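With one protein chain removed, the remaining protein chains of the complex are shown where they sit.
The chains carry the letters A and B, assigned in the order they are written, with residues numbered from 1 in each.
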Amino acid sequence: MSHAAADAHLLEPGAGVYHKKLGMWVFLASEVMFFTALIGSYIILRFGAAESWPVPSTVLNIPVTALNTFILICSSVSMVKAYAAAVEGDQKRLRLWLLVTVIGGATFVGVQVFEYTHLIHEHFLPSSGLFGSTFYTMTGFHGFHVSMGVICMTWVTIQAFRGRYTRENYHGVEVIGLYWHFVDLVWIILFTIVYLI
Amino acid sequence: MTTAAVHHEAAAGGHHELSFVRKYIFSTDHKIIGIQFLFMSLFFLLVGGLLAMMMRWQLGYPGKAVPGGGVLPETMASGGVILPEFYNSLVTMHGTFMVFFAIMPLLVGVYGNYLIPLKIGAPDMAFPRINMASFWIAFGAGIIMLAGFFATGGHAAAGWTSYAPLSARSDLSGVHMGQVLWLVGLIVLGLSSILGSMNYITTVVNLRAPGMTWFRLPLSIWALFITAILVLLAMPVLSGALIMLLFDQTLGTHFFDVSAGGQPLMWQHLFWFFGHPEVYILILPAMGIVSDIIANGSRKPIFGYHSMVFAIGAIAFLGWIVWGHHMFQSGMNPMLGTSFMISTMVIAVPSAIKTFNWMGTLWRGNIHFHTPMLNALAFVSMFVIGGLSGIFMASTPVDIFQHDTYFIVAHIHYVLFGGSLFAIFGAIYFWYPKMFGRMMSERLGKVHFVLTFVFYNLTFFPMHFLGMTGHMRRIYDPTQYEFLRPYQGTNRLITVGAFLLLASQLPFIWNFFWSLRKGAKAPLNPWRDNGLEWTVPSPPPHGNFATTPTVHHGPYEYSSPLTTDDYLPQNQEVRP
Partner (left out) sequence: MESTEHKHPNYMAVWAVLFVMTVIEVGVAMLSHIPRALLVLVLLGLAIWKAVLVAMYFMHLKFEPRRLLFVVLAPLPLAVILVVIVLQEFPG
């Protein structure tokens, strides 16, 4: 492009991290506010409610969801191992751990869908009172974010199989990793607040 | 867009190989994207203005057929007479288009995009393709928003603030599809804004040229940067609220449904938690731009640069804890009424600091009354009026009488039109030569300014008095109320003022389009300004700078003793 791009290393010190990483962290800050609106509304509606809400464990399947939580955490581990492999330029391990992450993420979504169909069959719907409204909205948007993550992760995996990421250029892996861990982090909060409390 | 195209660009070493579509339609160049936002937003500014004209017709001449109103469908205007339901849509969509599709994109989408890379010495934004996506997503949101006018049951009619339960219950309002489209349109726009703000923040943090330290940034950039942080953190809360309301309308959820334990008041809290930072989003970039123009027009450094930066930060910071002042009459916890009153009064302080600093800048300056300067000066004085009316309503007991009256409407329009829009006009006149390589007519610019200033005040100042009589907002026919009938003359005066205000925009529209072709060729630096954008051709080439500039001093070195000229561009070294 223009000569200006070549002088990149002379720029004023910024955040101290490369653009894509800074951009992803900034984007994640906005996602925190998004989930704050949804989860915050749940907290406000439930803990401010005049009448008591159904006890979550009587409606939701805690054991299955606890297992699903574990699966998602494992996929975070496989993601970070993929990142470590990318930094070292280890193509084989990178591809393996990325695949594991995709499978883990897809499994999580699959189990969520299974949970939803079961709940709908039991006539627990978004229109089933405020608990239904908040439950489906929060977990639905989280699931949507995981699904977007799985799609992007699949693309990154394909790129990895094409040898796109090296010791010098692993940024794509790191950045999708940040998004993935964030989605896991939100679930950790969600699972506790919605299923356990 | 595709990897193939990117490689081609890199190999060619330039962008002269690009097709018309890649260069002007699906462009990743921040300057083109800024101009795209400009055309789109000016269009919506006109739409918002026309909607207001219809409102003013009904208020000035209740029950009379609008001239040419026969073209409107019977669902909107029966025999040319605006129906009450359509009036509510007019009120709603005027606010919606003006706030979200005119003012916000004009300040943030246009000048954020155009100025940030140029004024910090960068070749483009950090993420040019995401920038392109930002524009086209906003464009799509605009289409969705316009589509609502064609929905059965009419467009959204619950106010731009869309309070539940009216906005949640189609059975109460008679509006379903229109409200749904309104919600979807804003959710889509939110995505555009969030992506844009992420881009702006990353760019300002990481792409500043050597020597462009934080405290050498022009105030327009500081303001746009801090505004981007507000957008980043506030818009997602609105998105969440919009989604909940959308689900109430479409999925049978009960977030705001009292019968199921839902909380309409929660809508107001969520909306205004976003809504108050939003109004600072609408004013801070204007303040930043005005600072740049006033320093230029006074040939003096900005008075108190550091305190200006601090004030922007303070306004942004405090703006998060004042939202309840929009809800004094909502029935919320009275204890909150007190705390929000105090925080709202405190936030007047940094705004006052900025006002005194602008005056300090003007004091003993060598003032050039060019068109941008006239508009910037109008900003300062009109914003002060708007801010002063704000002090009244900040006081909870006073707001008991003022809430939902025309006093509030006066306040809104003094800060948004008297403030933001004059700043936008100033910005358009100021950066037009750089954007389009042509000069606008100074004479037409001054005509436009004088006419706009006079008729704007004629339209909005009387609203203060109307409000003090108790004239309510959003009503269809003031003559229905015995106590308002004596003031119908004022309503007609305002209506006439509004029509003349619209007509006053004709010189601007003519000037804008005529100058594109026939304006004098713009020199490098027609305003003798210090910004980095004036060191590159008008318009700048793709990539902006042939070599990365090095910055040697702050942005407001006007009339500096270090040089014979009365200005000193930021990248110019001073020979000892």
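We take it that a contact is a pair of C-beta atoms (placed from the backbone, for glycine too) under 8 Å apart; a residue touches a chain by one contact, two chains touch by 3 or more.
None of the values given here were measured: they were computed from a predicted structure.
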Chains in view touching the one left out: A, B
Which listed residue (B:L219, B:L265 or B:M308) would be found touching the missing chain in the intact complex? B:L265
Out of A:A15, A:V59, A:L96 or A:C152, the sole contact with the unshown chain comes from A:A15
If the missing chain were put back, which residues of subunit B would it touch? 229, 233, 237, 263, 265-266, 269-270, 273, 320-321, 324, 332-333, 335-336
Even though one chain is hidden, which residues of subunit A still touch it in the full complex? 8-9, 14-18, 22, 25-26, 28-30, 32-33, 36-37, 40, 43-44, 47-50, 57, 62, 66, 69-70, 73-74, 76-77, 79-81, 84, 87, 177-178, 181-182, 184-185, 188-189, 191-193, 195-197
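Note that only the chains that are shown with their structure count from here on.
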Express in whole angstrom the distance between the two chain centres, defined as the mean CA positions of subunit A and subunit B. 34
Touching residues (chain side subunit A, partner subunit B) in the complex: 1-5, 7, 10-12, 14-15, 19, 22-23, 26-27, 29-31, 33-38, 41, 44-45, 48-51, 125-127, 129-130, 132-134, 136-137, 141
In their shared complex, at which residues does subunit B touch subunit A? 9-10, 13-14, 122-123, 126-127, 194-195, 197-199, 201-202, 205-213, 232-237, 239-241, 243-244, 247-248, 251-255, 260-263, 266, 270, 541-548
